[in-house]
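Only a single protein chain was left out; the remaining protein chains are all shown in position.
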Amino acid sequence: MPFDPATLDAPFAALKAYDWTADAAPLKTIDQAAIAAHADAALRADLEKRLCGILGGGPSRAAKEYACRKLMMIGTAASVPALAALLGDKDNSHMARFALERIGAPEAAAALRTALGEVSGDLAIGMISSLAARRDAASVPALAALLQGDATIAAAAAEALGRMSSPEALAALASADPFAAGGLGRAVVDARLACAEGLLAAGRRAEARGVYQALLDAAKGKPAAKEVELAATRGVLACVDASLAAL
Amino acid sequence: MSTPGSRQSRTESRRRFLQAGTVSAGAAFAAPYVLTSKALGDAATPPASDRVVMGGIGIGNQGKGDQANFLGRPDVQYVAVCDVRKQWRDEAKGRVDAKNGTKDCAAYVDFRELLARDDIDAVHIGTPDHWHAIMTTAACRAGKDVYLQKPETLVLRDGPAMVAAARRYGRVVSGGSQRVLGDYRGIVDPIWAGEIGAVKSIDISVGGPSMPCYLTAESTPPDIDWELWLGPAPWEPYNPGRCNGNFGTGGGSWRSYVDYSGGSLTDWGAHHFGGAIFAADLLELQPAKVTFHPASADGKEAGYVSVAYPNGVEIFHNRPGRLRPTPSISHQSAIQIVGDGQPREPKPVPAYRNGEGSIYGDFIECVKTRQRPFRDIELAVNTMTAPHMIGIAYRLERSLTWDRAAQQFVGDDEANRFIDRARREPWTLS
Partner (left out) sequence: MVRVILRPVLRIVTALLVAASLATAACAADDAVAMVVDLIGRDDAAFRAIGLERIRTAAKGEAATRTFAGLLATQAPERQIALVRALADRGDSAALPALAALVGTSQDASVRAAALAALGVLGSGAEVPALVKALAAADPEKGAARRALAILRGSDAAGQIVAALESAQPGLRPVLIDILTERRARAIVPALTTFAADADPATRQAALRALGAIGGAPQVGAMIAGLLKSPAGAERQTAEQAIVAVCTKNTGHAEAAKVFLAAFRAAPESDQEALLPALGGIGGQESLAIVDDLIASPDAAKRGFGLKAISRWPDASVSQRLLDLVGKTKEPTERDLLVGALIRIAPLRDNKLSDGQKLELVKKTMALCDKEDERARLIERTSAIRTIDSFRYVSGFLDTPALAEPACKSVVELAHDRQLRDANKDEFTKALDRVIGLTKNQELVDRANAYKAGKTWERKKG
């Protein structure tokens, strides 16, 4: 049975006034509309517009959070501007990413990349994390540049490059120090290992083995590098076995 | 990479330290490790150098039970606890100190401090589900073996991340469903003996998925680090019902709510799906198709969901009784299995590694021998894909097709949005 958009008027009025002390029962209709929107393009567009309307100005953090959860399900490129506007807002940045990370439209990735250049600290780590989850190839240069900066953000960038597992990501990681202090070195190693696994899974055994061998060489003679040596040894063996399997 | 050394090298360094009779400085966050008579062992207790050194993260309800089981083992040296609640942390430390006869058990609020300790071989994790993947992958990177409470995953994406970390660093990671082998022998033994023939279908009766949480805001008590309790989950105001660790799933517990749990479907479901999937020997597989069966037009009969495996076995969740075929074999009223009735070649039922009837003993044995545990994380992850996919089908009210190689639903962008969730900064999952 088609969903009548007019039934959304009252629930959205309730959502505008919603906060963490209010009755959430009226929101149930919006939940149902979000499911029904899958097979009803007009309803989806209408619902998306209404939800985006919650994201600006007056409604509470709780209302915006609710709208972001629904946009995670049904959002399209049309939601991106409203969501992007929240990315720099400490209270709402995560929930904006909650939606943007899962919206497949390229505009969503572009918004996250733009925000990465504008925010700092934990919010930047959030952008990096969402770009990594999307395996956004276009963000590799920006992530590569971050490897040289603040160690915490550099570690997140390294981790993200590992998640990308692309040749470009690997090239960026090759210049990062796998034995850098704190969590950065650990993240670089983890990312390089992830890239090597990606190469191996793609059948590019020689290149994967090169990554492992480089880590083995780098670990040589370093007293605190045993786990690197162990992991890289596992990798080399996996490459050799993959060669066997392919023959 | 400042990853601590392997268990073997740590054991060796502990042995040297014990021989020298010195006090370990440990890692940056390590508490003093004082040499006691118990550390040297007695008739019933192996010396510390031969014991697995453990810590626990998340020591509330189920974690407390896990702690008791590890703490009671003579081959475990329990040295550290971590919980975001002061009362649980203090109580957990008290239990360890009472057992060890010392006051040395370190107590941490932040799990990263516990993982930074170089002297710890293994951890057990009993936090709410939204922390499982991040903590497990971090522990693997830090060179720790992990006993992880079920349900091991909150979202589908958690699984591959945990398996990759375990394999990458050669860690022993055991899922924590003690019931899989313990409770379902009545169906496992005859099926593995080939008595009902090839399994065709399974009906599982267990509660549904978790729900959104609309609890109101209350002031945060000083006893809890609320930011750390929430961790990667969306920020929400404190409410005791949101973080209560009781086993209910109908509201007023974290197991009820979508940000922290998959609800009964994955909580008790981990047991029932775990037992059924083990019995039917589907552990290596993941479902290929998910079918949403809508409610009857008159609304009298609720909708239900089934998953079909590549080998043709179908698992039905809460299918109405009148639609169920006569089972060949049942586990109480929770699991009903139909076979093709053609007797098959028997297969030996897998057992815990050390011959004990305990999943805890299995884990410790594997930590020592580096074998894969009975509930290896990959098998646990495969198991949990079924209830997770069923939960997504309930949320979207439609059928789905799963591409295991790509770890994606086929042609359903919205379903794919539920495979993972954006984690709240600064938490990430690589």
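Read from first to last, the chains carry the letters A and B; within each, the first residue is number 1.
What we mean here is this: contacts are C-beta pairs under 8 Å (C-beta built on N, C-alpha and C of every residue); 3 or more make two chains touch, one makes a residue touch a chain.
Since this is a predicted model, take the numbers as computed values, not measurements.
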Contact partner of the left-out chain, one of B:Arg112, B:Lys347 or B:Arg404: B:Lys347
Among B:Asp110, B:Asp189, B:Glu301 or B:Asp413, exactly one should touch the missing chain; which is it? B:Asp189
Residue numbers in chain B that touch the chain omitted from display: 5-9, 61, 64-65, 68-69, 91, 95, 170, 189-190, 193, 195-196, 246-248, 328-329, 343, 345-349, 351, 355, 357-358, 369-372
Contact footprint on chain A, counting only the chain that is left out: 205-206, 226, 230, 233-234, 236-238, 240-241, 243-245, 247
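Note that in this section only the chains that are shown with their structure count from here on.
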Taking the mean of the CA coordinates per chain, how far is chain A from chain B in Å? 24
List the residues on chain B that touch chain A in their complex, please. 1-6, 9, 141, 143, 164, 167-170, 212, 214, 216-217, 234-237, 395-398, 413-414, 416-417, 420-430
Chain B partner, complex, touching residues on chain A are 20-21, 24, 27, 31, 35, 38, 65, 69, 72-74, 91, 93-95, 97-98, 100-104, 122-123, 125-126, 128-130, 132-133, 152, 156, 159-160, 162-163, 178-179, 181-182, 185-191, 193-194, 197, 224-228, 230-231, 234
